[in-house]
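Heads up: the structure comes next, in structure tokens.
Note that this complex is displayed minus one protein chain, with the remaining chains in position.
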Amino acid sequence: MSLPSSYTFTANSTHCFVHRFPPHRLLTCKPSKMSWFQKSFSLKAQSRGSYLITPEVTSNLPEIGDYKVGLLNLFIQHTSCALSLNENWDSDVRLDMTDAMNRIVVEDKKYEGIYRHDAEGSDDMPAHVKSSLIGVSVTIPITDGRLNLGTWQGIYYMEFRNSKHRRSVVATIQGEKTSSTS
Amino acid sequence: MSLPSSYTFTANSTHCFVHRFPPHRLLTCKPSKMSWFQKSFSLKAQSRGSYLITPEVTSNLPEIGDYKVGLLNLFIQHTSCALSLNENWDSDVRLDMTDAMNRIVVEDKKYEGIYRHDAEGSDDMPAHVKSSLIGVSVTIPITDGRLNLGTWQGIYYMEFRNSKHRRSVVATIQGEKTSSTS
Partner (left out) sequence: MSLPSSYTFTANSTHCFVHRFPPHRLLTCKPSKMSWFQKSFSLKAQSRGSYLITPEVTSNLPEIGDYKVGLLNLFIQHTSCALSLNENWDSDVRLDMTDAMNRIVVEDKKYEGIYRHDAEGSDDMPAHVKSSLIGVSVTIPITDGRLNLGTWQGIYYMEFRNSKHRRSVVATIQGEKTSSTS
């Protein structure tokens, strides 16, 4: 196998160039290419509805720009809201999405015994069901320092409780970092 | 770029300290930090219902404790059950969740032709639909050796078939391991 006169390796937190031939002298080190990054942040508090949060996510995660190839996992640490991907242009889609979820999961507004779990209000148990239907986590590919979303895709935060809630998100980025010029 | 007088690199299965300056003598090796781990295990057999399996998952995966930052992917290898995340405290939520799924996906108990696929019973095709609605996989962040779940979040196994089934899960952990003291 042919190698250049220096070669590189990925160290714990650095990416180093070493002479290929003895004495294998260390030439230079750059940031490692394989990398994990994790950060928690809160979303703007919202009441029941569907919200496009792509700008809020990317402004909290400038680190996405460091990755040549990778994945972003967003995980919302709650059980009565959800994360999803959907249409990013027409705000009517968000309104219709909320209405559709309200139709799919019945709410027992008169407390007629549809749900056992209703101490926090009639919106509570339907919110739990919607959360499992939509899911609390999305995984998005990163390509050349950007989320590789389709033209019409945006990140949705869907709040299913009536009152405003401030929700926490754990963002995990992993991948290969872009080589910086040395 | 400044380096300490020894530096580290991540070898195939070890993480080694080498003198920074010639002759680059190897000092010591520790387990590698970047790591993949995969394991299959079976869940306790259950019939139709929603089950909180966080303790069952964590007792099967003590390896979570080795990771400083990472992700756990749980993948159930079946098509008529699901994995989800939801409320971990009130068991009524699990009962209501099962009822809600039964309302959302109609069951053709009198075999009136709602479904083509009914050879295994009226619970079979609704189970497939529910499995796709909820999903067979969850991805959970790992932080400082623990699943980074919200206060009220637990892992749900939702069984959609009437009779008891023993389900297989493939668990994949990846991330950066905690540095052990040397």
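Annotations
Residue numbering begins at 1 within each chain, and the chains themselves are lettered A and B in the order written.
Note that in this section a residue touches a chain if its C-beta (ideal position, glycine included) is under 8 Å from a C-beta of that chain, and two chains touch if they have at least 3 such contacts.
Fair warning: this is a prediction, and the values are worked out from it, not measured in the lab.
Screening A:53, A:93, A:127 or A:171 against the full complex identifies A:93 as the residue touching the chain left out.
Note that of A:62, A:113 or A:150, the residue touching the chain absent from this view is A:150.
Hidden from this view is one chain, which touches subunit A at 1, 3, 7-10, 15, 20-24, 33-34, 69-71, 84-87, 90, 92-93, 95-97, 99-101, 103-104, 133-135, 138-141, 143, 148-153, 156, 158, 174-176. Residue positions on subunit B in contact with the hidden chain: 9-14, 16, 18, 23-26, 28-30, 34, 36, 38, 73, 75-79, 104-106, 115-117, 125-126, 128-129, 131-133, 135-137, 139, 168, 170, 172, 174, in rising order.
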